[in-house]
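Yeah, one chain of the complex is gone here, protein chain that is, but the others are all in their spots.
Right after this comes subunit A.
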């Protein structure tokens, strides 16, 4: 009897050990899978161009030569960075304005077909953006919009809008209706009550939506690739994909990695700072 419990206890102890180490190994493996690409990108970016194929875990000689190469006048990368900034911020602001207006109607006003409208808006988020390229290109060619910011902003806006509307609607619905009613008793119109009471209170939700939209717009590739054929107007994602570097002979991995660092790190830092809110924003759709 005692030996039986003894062995039972021992097996539980051994299983407990395995249970303790397996997650650690799992976490280590996955963290490696997640972080190795980042790590290698950053480390390679800081090597000297001559050392770009080194395999040492840290640069033997640290250098910012690659970053200088990225911004050399010939590459047009600085301009591309500015273009991306303009396109992504404009898209974000417009998405928030239009999204808030739509979400207000969906969350606060009573009208028929509300669920149909919400379903339709969500359905558009599943739309394959690529199939719109040909017609959009034709449309934008006709009205002379090729190589303009608006040709990149408007399609991005329509791709970002569904998620924004969904997030904001869920967020506004959580706010107690009494807040507006109190404001209306005090003489505000419904619109005023919304603008002056609800919007300021909803700032965290708007903020999350803004970050999600910005990342979506910043990462956009197909539209920017097709609507622009002038180097002056291309965005960073397109610029990186077309990077050939200073010399044509070898692949400019160091420069590419430096460009990747410049494009990625601001987003990653932003995401890490606001991670809680972003997680809340991402899950609002699934959890309701």
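Just so it is clear, a residue touches a chain if its C-beta (ideal position, glycine included) is under 8 Å from a C-beta of that chain, and two chains touch if they have at least 3 such contacts; residues count from 1.
What we mean here is this: contacts and distances are computed from a predicted model.
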Taking the list "Multisubunit potassium/proton antiporter, PhaF subunit", "Cytochrome c oxidase subunit 1", "N,N'-diacetylchitobiose transport system permease protein" or "Electron transfer flavoprotein subunit alpha", the UniProt entry for the undisplayed chain gives the protein name "N,N'-diacetylchitobiose transport system permease protein"
Residue list for subunit A contacting the dropped chain reads 19, 23-24, 26-27, 30-31, 33-38, 40-41, 44, 52-53, 55, 97-99, 101-102, 104-105, 109-112, 114, 117, 119, 121-124, 126-136, 138-139, 154-155, 157-158, 161, 165, 190-191, 215, 218-219, 221-222, 226, 236-238, 240-241, 243, 251, 253, 256-257, 259-260, 263-264, 267-268, 270-272, 275, 278-279, 282-283, 285-288
